[in-house]
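Down below is the structure, laid out as structure tokens.
This view holds just a subset of the chains, kept in their places.
Note that the chains take the letters A and B in the order they are written out, and that residue 1 is the start of every chain.
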Amino acid sequence: MAHIPLDSSQIDRLKDLAKEIADQVQDVISRHSSVSLERTVLRLYGVDGVNGEDIPLANRLVDILSEKGSLQSGVSPHFAAAMLASGTDAQTTAEVIEQGKAAFGDLTGFDLEDIREKEKELAQGALTSLDATRRRKEEKQQRWSLPRQPWRYVIVATGNIYEDCIQAKSAVLAGADIIAVIRSTAQSLLDYVPYGPTTEGFAGTFATQANFKIMREALDEISEQQGRYVRLVNYSSGLCMAEIAACASLEDLDVLLNDSMYGILFRDINMKRTFIDQYFSRLICSRAGIMINTGEDNYLTTSDAIENAYTVTASQLINEATAKNALLTEDLLGLGHAFEIDPEVENALLYELSHAQLARQLFPDSPIKYMPPTKYKSTDVFYSHCMDTMFNLVSVTTGQGIHLAGILTEAIHTPFMQDRYQSLGSINYVFNIARALGNEIEFKKDGFVAKRAQQVLDETEQFLKELREISLMEAIAQGRFANIRRAVDGGSGLDGVFVKDSGYSNPVMEQLEQDGVIDE
Amino acid sequence: MSEQMIRPYGDSMNDGIIQLSFTLPVEDGERAKKAAELYVSQLNCENVSVVHARKIADRFTYFVVYARAKPSIDYSKVQASEVRTKQMDFYEINELIRAKLQRRLSVVGATIGSDAHTVGIDAIMSMKGYSGDYGLERYPEINTYNMGAQVSCKALLEKVLEVQADAILVSQTVTQKDMHLRNFSEFVQLLEEKGLGSRFLLLAGGPRMTNDFALQLGYDAGFGPGTVPSQVASFIVDKILERRRKAQSAERKA
């Protein structure tokens, strides 16, 4: 692999700074919980389904509890109590509570011991299912083997899950290794997870547990046929980060988009809510063996890719640090970056090579996620196809982990089946003819590429130092990321955040933290 | 204007050459190629040459085709409305407001619905502006309120009334399933309902927007890719002054 000489002690300094910044946020996280975090506990306890008005039972129960003012102690003890009372399974218990046929929200009259017992039992069940999905995936990857990197990642976004399956299979036939089902525009702002299979969506398909299942089955079929394991991706960003992580784990998803700041910056979701939910969602991902993908690439769509390259690197370091706090291991960190430099810039390719090589060397054991050009894509599909072709070259040359397919119609519409086919045609072509280019070339020392990488590192160090002083939250408030300002108490979802009281109990989280990193 | 019949041009006048690519829900093979050929001939084309056919999914084949399109159209009869206003620069515009309007203009902008794209509206409104052209926020004579994205029609209207806006800038980037149409129209209807139909200058914009299209939607103008803030500001000032003139002469008559 081509290589840029970097000062390892500087890299250590950067990682330490990031860790400090992450830990500051961790304080806020540990003091709070959120409605969606509590709903996640219920889902992991086995509560599923919706009521007559299509409201998920998990939402109904948590709402009832907060109306009763009893949410501060967490949903877990209350639900355990209800189960003791009903003597039935979780789902039935939830249904009777929802129908008002069972008391909920008052622990008086229950023996705390029994409750804790029941909670333990429920939590055990939850963890068992998380371990199970992790093992099922490992087993599949054995059977069908994983393709070599860069992994070819494409999105499907018809709005109709069944149409998505056709498109996904077509893409796999053309070489795709990873399929992402993009969500309908509005979903990330919904404070619940929609239910059941869906066939209507806008610029994407709703993320529902049923849709996860349908697509995963389609991919298992094609993995079998193609003899390579095709991963399934969905998006957990938004108001339901942890809940979607729970649903994803129950359906053997492989990857979730899960960024510490994306929801804040690009969906105007409250930052506390985001950090809190994100932590629990990542704990679940780590246990379920779900890889996370982060969204640094998005910064470059609203701020300049050269000027703000250091914000991408800084964010990668912060995402890594927060992820490690949530027990995620490096092999599960698909840290994001992108090929977004204005093609009018002379020698733009040298900058791209430098940035891509830097990311590669900073996170050697992570399957870093490389995003294609989008912002400067032209509506001239032929010209756009050239941009993607050069992106493909940089990716294989610098040995990226996950390669998002650039699409020639990026500036026009969400990809049609033939757009994806053409995109993969370029990827397969370039990856094959340039497979070993990275091993063939050296970047001149003190050349432009090396100097540029050093400059980005220095700017990053400077920036992280400031962050440590003013705190991450303040930095976001000041618009230091993506040129977007978000107030600490602004955005949606803050009303769903609450301070845990002394009696608060969430045995799933406790157990996950206690067990720590699982390595088999 | 005298008749001017035109057809596509490949390498000689009126050869009618066009390139197509599309996918048909059939298995690849000679019959599939034939189907592609027949299909394109149904699109008023002749000399259809299916140069490429390739299976891209079970029961789907992708084609690349070159053909000669038969129709000619009379270009002299083709009409397209363009935003008509004399283009002024930053200084001229501020000067004109000071001189003629003698008060500051008030402009509210937002990306409505679930659309989260702000780069377009920001390009017009934010200080920085677009491709070297200052954004409206930088105009001393204009008060701008940029509400960002994911703004409901209701919230937008409230803001408009609160700051007594002269002009409203509505942006839509997501066009999938004609989402933008529905959102653009929803806002117009809301104004109608509230009897505010023609009170504000209503501007629409986005990557798929044309002036013709905006007029159909009931907006006063539409702006597409490449628009710079000064074009928008010029239009606003121009129209506001024009409306005032009309109003005044109407008064005089009364």
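The rule is short, and it goes like this: a contact is a pair of C-beta atoms (placed from the backbone, for glycine too) under 8 Å apart; a residue touches a chain by one contact, two chains touch by 3 or more.
Since the structure is predicted, the reported quantities are computational estimates derived from the model, not experimental observations.
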item: Counts per chain label over the entire file, given a single displayed copy of each; value: A x2, B x2
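Basically, only the chains that are shown with their structure count from here on.
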item: Between chain A and chain B, centroid-to-centroid distance (C-alpha), Å; value: 34
item: Residue numbers on chain B that touch chain A, as the complex places them; value: 21-23, 54-58, 60, 62, 114-116, 118-119, 122, 148-150, 174-177, 179, 207, 225
item: Interfacial residue positions of chain A with respect to chain B in the complex; value: 159, 166-167, 169-170, 173-174, 185-186, 189, 202-203, 266-268, 301-302, 379, 411, 413-414, 416-418, 421
